[in-house]
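Of the protein chains in this complex, one is absent; all others appear in place.
Order of writing sets the chain letters: A and B. Residues in each chain are counted from 1.
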Amino acid sequence: MTTLEQRPVARAPLAAHQRGAAGRVAAAVSTPGGAIFVLAGLLLVATIVANPNFGDPGVIIRFLGRTAPIAIAAIGQYYVIVAGEFDLSMAAVISMQVVLAGNLIGDDVGRVLPVMALMLVLGAFIGLVNGLVTTLLQVPSFIVTLGMMLALSGLVAYLTGGAADGNPVDEFREIGRGGIQDVPVVDVIPYSLLIFLAIAVAASWLMRRPFGRSLIAAGDNPAAARFAGGSLVWLKTRAFILSSLSATVAGVLLVGYAGVHPSVGQGYEFSAITAVVLGGVLLGGGRGWVLSAAAGAFALELLFLFLTAVGVESTWRDTVQGLIIIAAVAIAGRAWTAGRRPRRAGTTPSTSRDEQPLPTPGTTTGDS
Amino acid sequence: MTSPSTSARLTGLSSTAIVYSVLALVIVVGGVLTALEGRNLFSAGSIQAILTTASVLGLIAIGQTLVILAGSLDLSVPFVVSLSSVLAASTMAGETGNIVPGVLIALVVAAAMGLVTGLVVALLHVHGFVASLGMGLVISGYLATNYAGSTGSAPRAFRLLGATYIGPVPLSTLVMLGIAVLATVMLLRTRTGLHLYAVGGNREVARLSGIRTAVPVVTAHVLCSMLAGVAGLLLLARLGVGQPTIGSQGDYDLMSIAAVVLGGTLLAGGKGNVIGTLGGVAIFAVLSQVMSALEVTSFLQDVIRGLVIVLAVAVYARREIERRPAPFDQLSAREALPGPDPALQETR
């Protein structure tokens, strides 16, 4: 600590970063949010080794296109989770949108745009309801979104009678399954991948905006966010809206791949949550990067590809996801703190404990 | 110890009294509506259907009550129900002699699932919501891999369990009520039961009183899983075959939590009882019978159930926010003092 007399009159402004560019990358990789990119790379290599066919750039790009809906769903789930909530209604939103598209568009090309607009409005509305009920009525979000899921799947069952329905016009399905043809090296660039990239760029821009930073701060410490003048109601509600809108976009893409069936989208809420926690985002909020969540989705799908390549049946998918969720939640918090701790004691004391600590009484188990 | 009448006298109308009043209202209104359709809610067949629905949901909700009282949550129950049903069915394979091993295997495996979830919650400090969500997915993957459709079969002797009635009351309902009595005794008259309330109410206070806080939490999870196992066995007895999706079709996770909350148990733990939960279960059972009698489409049924659940939690969340009166509250009562900022209560 500097003594009062020797203190310089004015210090140089604080530097923006603790490390140089390379150091920052290294520091980022040592956190769960950065490590996921390395993990995704390793899984890609492992998959190629296990199944050499996968080394073909055309195969890889088609894989990326196929995974885009899950990655988009993961980005949507990210907003909600980083704010400290959950959205379990995502899969039901996807099914509903898929069925709506099938029923409303039908064979009429002219209806594609109005129906898509309607889908987006509906998606935003569902998110609005989820958000307002969670924040204003103070019902835990998992209950609200499970209730929403129940209601929406009822709607889907009602609309379809539980069976497959007519597919919408091919022009609409092209969005999900088509692409820019005759590209050198990769042969085709799927539209879904381009849509994903656009959403990823928009998402990472949004998370740097005041909204995004406030959302993370609110997830980290809601009371402090409240004292800072933030409106938790509107912040979290916007997160739910973004989540439902992402599910809507994922639904539009899935119509192309999978066609119209009430089971399309099933399990997406869990895949999205798994991808998000695999990307190092803390359940309970306040930590994690949006692109890591997307990378988590690709890593998850690569993991399943790899497991298939080494002979594990794809039906184990849920089990793998369940294990990842438990493990990630058990270790992620500690791993983040370790990864973000400043290296080497510099001029700063590295602990925040100069106040009188209050050790928790009786750390031993009291048997009497 | 705390019969509804005493607690009602001491604290105004108790939650249990409220839930049974609501139940009475639902029965009366439902009875009238059904009668207007020219049908009878109180016919033997209708009562049987209500009780059958109530016994399966009731078993699961009793377990869920224990877990919620301890301050945790179990979202894996639907998968444990399915697991128990297929394991027992494939072990029995139609042979009467295999009933006992089938039941034992189902219950032991269910208990093991609860044990793992409980240990993850108590020792790794993962919230019950996440731990049981993960556990449910783990089981779901196992089911998807090993059971494509209905599997095994229950011998006739076992199926009798689902087809025996004493008057209009199914045997399964009696089983459920017996277990409810046992659970109540446990909560009121055993140390584990009392400690379960203590841990759910305030973990730190429990710890400072010398309670090993992991014990009640793990016990609650094991019992909850076992009761879900019993529910799976009842469903097996009724259907005759093991069904890998029987649990998720019933939405037992959400329905059981809703019944518990509707029954006046605090979602955060530490307050509530099994009697109230049974009232919540009965409300859902009667509602669904009334809705089928009125031929409400399944879509609308789901929407109504979803609404009831969210509203129930919202109402109780409001009701249960504890407010110690501030010194000058009397002064401002007329001017409608807004409570402390709700957003801050999470942390205070």
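Worth a mention:
Please note the rule applied: contacts are C-beta pairs under 8 Å (C-beta built on N, C-alpha and C of every residue); 3 or more make two chains touch, one makes a residue touch a chain.
The definition used in the following text is that contacts and distances are computed from a predicted model.
Missing chain, UniProt name from the options "Sugar ABC transporter ATP-binding protein", "DNA polymerase IV", "Fe-S cluster assembly protein SufB" or "NADH-quinone oxidoreductase subunit N": "Sugar ABC transporter ATP-binding protein". In the complete assembly, the contact with the undisplayed chain comes from B:Val205, out of B:Val108, B:Leu124 or B:Val205. Between the chain not shown and the residues B:Leu194, B:Val241, B:Val296 or B:Val315, the one that touches is B:Leu194. One chain of the complex is left out; on subunit A, the residues touching it are 1-4, 7, 10-18, 24, 209-211, 213-214, 216-217, 220-221, 223-231, 286-287, 336-337, 340-342, 346-357, 359, 361-364, 366, 368.
Think of the hidden chain as still there; on subunit B it touches residues 1-2, 6-7, 10-11, 185, 188-191, 193-195, 197-198, 201-202, 205-206, 208-211, 266, 270-271, 322, 324-329, 331-332, 335-338, 340-341, 344, 347.
Quick note on the criterion: only the chains that are shown with their structure count from here on.
Centre-to-centre, using mean CA coordinates, subunit A is 31 Å away from subunit B.
Note for the complex: subunit B touches subunit A at residues 120, 124-127, 129-131, 133-142, 144-145, 207-212, 251, 253-254, 257-258, 267, 297-303, 305-307, 309-310, 313-314, 317-318, 341-344, 346-348.
Partner subunit B is touched in their complex by these residues of subunit A: 133, 137-140, 142-144, 146-148, 150-151, 153-155, 157-158, 221-223, 226, 232, 270, 283, 313, 315-326, 329-330, 361-362, 365-368.
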